[in-house]
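Working notes for the structure below.
Here the complex is missing a single protein chain, while all its other protein chains stay put.
After this line comes chain A, so read on.
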Amino acid sequence: MLEQLLIFTRGGLILWTCRELGNALRGSPIETLIRSCLLEERSGSASYSYDAPGAAYTLKWSFHNELGLVFVAVYQRILHLLYVDDLLEMVKDEFSKIYEPTRMVYNDFDDTFQQLKKEAEDLAEKMKKSKQPVKAINANLGKKQGLGQKGGVDGGNQKKSCDDGNGDKDGNKTKSYVYENGHTNGEHVSNGEVTVASGVNGKENRSSNTGAFDKDKLQKMRGGKGGKKTNTAAVSKAPKEELKKKPRVWNDSPPVSKLDFTDPVSENGTDKVPVVAVEHGESMMDREEIISSDSDSDEEEELGKNAKIETKKKGWFSTMFNSIAGKASLDKADLEPALKALKDRLMTKNVAEEIAEKLCESVAASLEGKKLASFTRISSTVQAAMEEALVRILTPRRSIDIMRDVHAAKDQGKPYVVVFVGVNGVGKSTNLAKVAYWLLQHKVSVMMAACDTFRSGAVEQLRTHARRLQIPIFEKGYEKDPAIVAKEAVQEATRNGSDVVLVDTAGRMQDNEPLMRALSKLIYVNNPDLILFVGEALVGNDAVDQLSKFNQKLADLSPSPNPQLIDGILLTKFDTIDDKVGAALSMVYISGSPVMFVGCGQSYTDLKKLNVKSIVKTLLK
């Protein structure tokens, strides 16, 4: 049974809700849907799952882009109503007939809605009956699949579905949101066998690995562990952390006995190294960005050329005619070529393939059914919509004013702890020094903590930076537990009154289980204020994998019930990529966290803020 069906405008006014199904919805599913899905450019997916204490809903929606209306249906997740999509379409058609912009009350729609509901239910009944014999056989299979079979085609997927299933059943309803990307039941009723079959524990519970990543999903999975031991938990038991850290052996060469090559003489601050603090002028963070003011006409001309070349076959006159007279309404086929061209363009700018795909789907969903105004081409409409979507994604969701946070922490009397994480070789130590330099310029006292106790020369590197910047550094040499080093560093900072502690960690691959565990331990023990993921702008499709796995591991492997996830991104090596700036977009889309700094060179002043408008311009050039 449907819980609720709402019709509202894109401006926010609710036009109609079904009065009969008057059950108040628990929590605020509609608000969450808008904030986490529709405004995050994920409106191309089929449905959205919402969990609140006491209820688990699935939401499906449909847009009427021409009139600017949104139709949302909410129902309990355990029910698999097959008629919802058809019902939404029918409601959309009927309502658009009676809609007027000036009218606010639509009470007469109640009766129409009852009729439509009956029709849709009957249709679904008929469909179900026609599959009755097949269903019985498949239901057993479904049961086996759903309930805790570890075998499974995709081990990871099955595990998650088990957890989710248990979570729902045990009533483990922590308030969290599971992102849904499956093209589930309802869409294609003809494929009902598969959907109905695995319906027991919910096909809808199966979270797709390739789907875009929702931070909050991790919280849900954490909460849903219940009493079930999963594979990850099993692995954690096996290699118990030894008290003494064994040196890592990468190949067959005999383990090196000594890792610490520091020269005992230079440790006491010799005169060989310049002791004077560096003054390189102001950091680029504070310098105004000169935006090249290319007028939009340049883009239009280029676009015009492309459009002309494409449509040469049709003849000049037909395109002119279409653009002057406008088109009745845009449908998928019309948007296809323009979107494909845009997607290719994005991919040439180094945006990850699946991100570009999802973005294009979302833009298509927002443009379908819209009437083309006269004197506009389809390509320019699509371009404008895509530009808006990109600006929306890249605009940070929350404030990235670090200075303000630092001052707030200072008022409370404790140091502001920043941890730099990332894979090998992205530039963590270099950019840590740049951030320290910028903070120093704003009269904030900084302390560095050398928690990269693995790589040869890491501690020396930081020591050199600290000497040049004249700030204290806390280090314990090599082969020590980074979590302990960080903890002591923070204590030291509180003692000597430093405002900020910058913690450098060793680079690690996102798939490396023991290293990720060590990282989550460091974070759990120290509870930093800001976790910065350092990613290089040169990365391509791997950005998606890196960020999602980092977040996932941080959530899974943390012993606390509310694990901390990545708060911000530091994009490095920006000067090397010219105009292939797509990595920024992939990273922001997949993780939802904003880009706080951009590293654009190898000296202390090469650190700047992300300029959203110029990135969007470069992406769509």
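What we mean here is this: a residue touches a chain if its C-beta (ideal position, glycine included) is under 8 Å from a C-beta of that chain, and two chains touch if they have at least 3 such contacts; residues count from 1.
One rule holds in what follows: contacts and distances are computed from a predicted model.
The chain absent from the displayed complex carries the UniProt protein name "Signal recognition particle receptor subunit beta", chosen from "rRNA 2'-O-methyltransferase fibrillarin", "U3 small nucleolar RNA-associated protein 15 homolog", "Centromere protein N" or "Signal recognition particle receptor subunit beta". Contact with the chain that does not appear here is found for just one residue of A:M1, A:I98, A:A373 or A:V391, A:V391. Within the complete assembly, A:H407 is the residue of A:H407, A:R455 or A:K476 that touches the hidden chain. Contact with the chain that does not appear here is found for just one residue of A:M1, A:I14 or A:I98, A:I14.
Contact with the undisplayed chain is limited, among A:G68, A:G457 or A:P514, to A:G68. Of the residues in chain A, those that touch the hidden partner chain are 6, 8, 10-17, 30-31, 34-35, 38-40, 68, 70, 104-105, 284-289, 291, 314-318, 391-393, 395-399, 401, 403-404, 406-407, 442, 608-609, 611, 613.
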